[in-house]
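Worksheet: the structure to be examined is printed underneath.
A protein chain is absent from this complex, but the other protein chains hold their places.
Chain nomenclature is as follows: A, B and C, assigned in order of appearance, with residue numbering initiated at 1 for each chain independently.
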Amino acid sequence: MCTAVSFNKKPRLFGRNLDLDRRYAEEAVLMPRNFAYPYASDIKISIKKGGFALFGAATVIGGMPLFYEAVNEYGLFAAGLNFTESACLKDKESGKLNLAPHELIPFVLSSCKDLSEAKRLMQGVNLTHDSVSDEYPAARLHYFFADGGGSLAAEPLSEGLLLTPDPLEVLTNEPPLSFHLKHASMYRALSPSAAPDNLGKASRGAFTSDWVSLGLGAFGLPGDLSSPSRFLRAAFTKLYALEKPTEKEAVNQLFHILASVSMAEGTVRTDLGFEKTVYTSVLSSESLTYYYTTYGDPSIKPIRFSERDLTKNTLVRYPMFDTI
Amino acid sequence: MCTAVSFNKKPRLFGRNLDLDRRYAEEAVLMPRNFAYPYASDIKISIKKGGFALFGAATVIGGMPLFYEAVNEYGLFAAGLNFTESACLKDKESGKLNLAPHELIPFVLSSCKDLSEAKRLMQGVNLTHDSVSDEYPAARLHYFFADGGGSLAAEPLSEGLLLTPDPLEVLTNEPPLSFHLKHASMYRALSPSAAPDNLGKASRGAFTSDWVSLGLGAFGLPGDLSSPSRFLRAAFTKLYALEKPTEKEAVNQLFHILASVSMAEGTVRTDLGFEKTVYTSVLSSESLTYYYTTYGDPSIKPIRFSERDLTKNTLVRYPMFDTI
Amino acid sequence: MCTAVSFNKKPRLFGRNLDLDRRYAEEAVLMPRNFAYPYASDIKISIKKGGFALFGAATVIGGMPLFYEAVNEYGLFAAGLNFTESACLKDKESGKLNLAPHELIPFVLSSCKDLSEAKRLMQGVNLTHDSVSDEYPAARLHYFFADGGGSLAAEPLSEGLLLTPDPLEVLTNEPPLSFHLKHASMYRALSPSAAPDNLGKASRGAFTSDWVSLGLGAFGLPGDLSSPSRFLRAAFTKLYALEKPTEKEAVNQLFHILASVSMAEGTVRTDLGFEKTVYTSVLSSESLTYYYTTYGDPSIKPIRFSERDLTKNTLVRYPMFDTI
Partner (left out) sequence: MCTAVSFNKKPRLFGRNLDLDRRYAEEAVLMPRNFAYPYASDIKISIKKGGFALFGAATVIGGMPLFYEAVNEYGLFAAGLNFTESACLKDKESGKLNLAPHELIPFVLSSCKDLSEAKRLMQGVNLTHDSVSDEYPAARLHYFFADGGGSLAAEPLSEGLLLTPDPLEVLTNEPPLSFHLKHASMYRALSPSAAPDNLGKASRGAFTSDWVSLGLGAFGLPGDLSSPSRFLRAAFTKLYALEKPTEKEAVNQLFHILASVSMAEGTVRTDLGFEKTVYTSVLSSESLTYYYTTYGDPSIKPIRFSERDLTKNTLVRYPMFDTI
């Protein structure tokens, strides 16, 4: 269970919560321009030599980074989010660009400068049920793509990889984005302002409240941690949270936005135990910085990559520290 | 579980749903001016000879009408509604007007012309745990009183019979009215108008809904049949339902208001089975009419009492017909 | 704004609310087997001589019944419901069965015995933007079809006339049924039973409520009159309302179900004034009866057609009386 958000005009930032009931060995990873990603054979041919560099969080298996989320050097962001019931992975199809789920993020981000290029590229993609190795099942995800100008969801459904514009610039989990957008329309009246006193007006003042509270203008916003409710809360908070001119302030704002949908351990039960927000990240392509907090350490820890890192040919890897 | 409502400027009407999982032998009953209600001894002395006539629904036990709701000839209305957990019935107290729960409605309505008289009278009342006979427990109720000018709740709490002005002119069940009024303040933004598109505005048009629905301005209004939710729904519907100049039209409106909180059999489970809206009534003191529908017959059946009935000294009784 | 519901095992009944801010000249109309419906030319050829009889509510224009809802003699029911934003009406397409929106109900109900036949027939249908005459726009509707075994929605979307199984056997208005079904999943925990006291358990009894209310097990069910909220409330009420063995009792239950989503005049504002539930109908093919109530008269008025009516060749028409 996860939440991804695109925020702020300039610098544009991208962030996500990773909510799980277990830990994988996440690292902050930069995949440089000259890294040879071990794509499945038929892709190898089509990939341009010398792709764009990207960085984000990944589990590295056999030298291959499996990205949770990443941004490339041009500010194109992608995140994978659980989509277990609806994901429809397919057999390879000739005439299509067949990609395993874990290949989508590195392939698109190393190939495309922006969202419109990504959209064009993904129109030819067929997402297959191939996995990174026999030990792992294929990842059942949908994907959030964003750049400085907009966002979309890429969702492997029965009709193919559906690309849906995402004007709310938020994605969580099930069901598909088209549901979340229609659902948000029900909540259109919510606002940070005081709730208008329509009951008082309708009673011509006979009924006057003996108390008020700031914040009642958003009463009705769901507060649970299911994916539709996180979508609404993240979208509302992102829409109204003040944008900021400096990266420091804007990064801080985006961590506050993501806090509104984060999970305290114990409040979401799973078969194995409880989900919690394992990490929260904010990515800036402008400063080549991967900011993160972990469940056990809420301080914002920046990992700053360098221009020189971009030109290497091996992964640049940093551990993500947690203190509990 | 019940709902009582006062509605319309002129003619002022009063109505209620009686929601139960069983039937008592309800009848439409007029208690004339000269009827000698068998009050417990210490009350008998204080009651004025020749009280006011009242009519409503009652179960008659041993010649004594136990009123569910009634209006008197001057347009003062009262209804008793279940209040099981919060009702605090007391021992007799000297210096107080000690009344058994079933005595309150006939005593106040035969003694008082309007709400301000009723309020003054009830300030001296101590509601005791006496019942109509050993076979029955004392009724654990709170009471809705209304006339053409306003409404109040009379609630037997530990501090005594609490009289609370009721500007929303609705009462249901638990908890006390003070809760329902504070609770209604949370829902102050609801209205019959279209929901303002604050999300669209906040996104500067990036997010535009692909559908709309009339009625979304009241999204957030609870739809279940618990007493707090019925209170909110009845209050909202009563506040916004159009008032009407003729009794026929206004009666029809009040039945529609009460329909918004009525119970279909099967949707509220009890220990014994299911609650349903056994009957709905609307009372007019102007035309001396008791209108009712039953669960099995939604046609509005008027029982018209006559001026002559008011002066009798025995109860005027009509059966309430149900067809299923 | 409307709500359609299929209810009860045997006799199976179908019903609907028609919610509008104006009146058309609705009548109860039986279209007999030998009535020559004036279909647009290319349909005329394909229609079987001697179709099945159907009856329901219609406005008759120039001898042509425009059905709001109808059931045929075999118990196949259809209702049209407003679908203004999403309806996508098309140009005529060769190789398809081109039908104007108002032709769909009489064509399918006079041609098909049950839902599976209707489904097969509608797979070839192209719904066009033709209207009954130049004075009227084409009706922007989606359609609820049901028989004794199930229900579906037929929705004219950009991809064609989409047929979606409707296991909740309810339809209201926008957005498409696929949204309403996904939405209902969020409300899966609701029930007529008492709410489990999880807060009390979690606090190991430290927190115990000083009040309870029957019906709290459905707290969270929306109570407003928007189409998504009416869908949820009608679906919940229909699922839990007790089924009944006799037509009289089952008809009564279905009117109670539809009352849970009916509109009191004043509570839903439109550009022209206020919507209200103009009429509510329940249709039985077993007894050939059209039952209805109107806003001004809640008594259930049955219109009983005869076996002989089925074989006529002219419409059998009855006015629908309202008393206000």
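Everything that follows uses one rule, which is that a contact is a pair of C-beta atoms (placed from the backbone, for glycine too) under 8 Å apart; a residue touches a chain by one contact, two chains touch by 3 or more.
Predicted, not measured: the structure shown is a model, and the values here were computed from it.
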item: Among C:28, C:154 or C:186, residue touching the chain not depicted; value: C:186
item: From A:25, A:40 or A:264, residue that would touch the chain that is not displayed; value: A:264
item: Of B:151, B:226, B:262 or B:280, the one touching the omitted chain in the full complex; value: B:226
item: Option from B:96, B:183 or B:248 whose C-beta touches the chain left out; value: B:183
item: Touch list for subunit B against the chain that is not drawn; value: 175, 179, 182-183, 186, 226, 228
item: Interface with the undisplayed chain - residues on subunit A; value: 1, 85-86, 173-175, 190-194, 210-230, 232-233, 236-237, 240-242, 248-249, 252-253, 255-257, 259-260, 262, 264-270, 274-275, 293, 295-300, 323-324
item: In subunit C, positions touching the absent partner; value: 167-168, 181-182, 184-191, 195-200, 202-203, 206-212, 216-217, 219-220, 235-236, 239-240
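Methods note: only the chains that are shown with their structure count from here on.
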item: Intercentroid distance (Cα basis), subunit C paired with subunit B, Å; value: 34
item: Euclidean distance of C-alpha centroids - subunit A vs subunit B, Å; value: 53
item: Contacts with 2+ other chains: residues of subunit C; value: 175, 226, 228
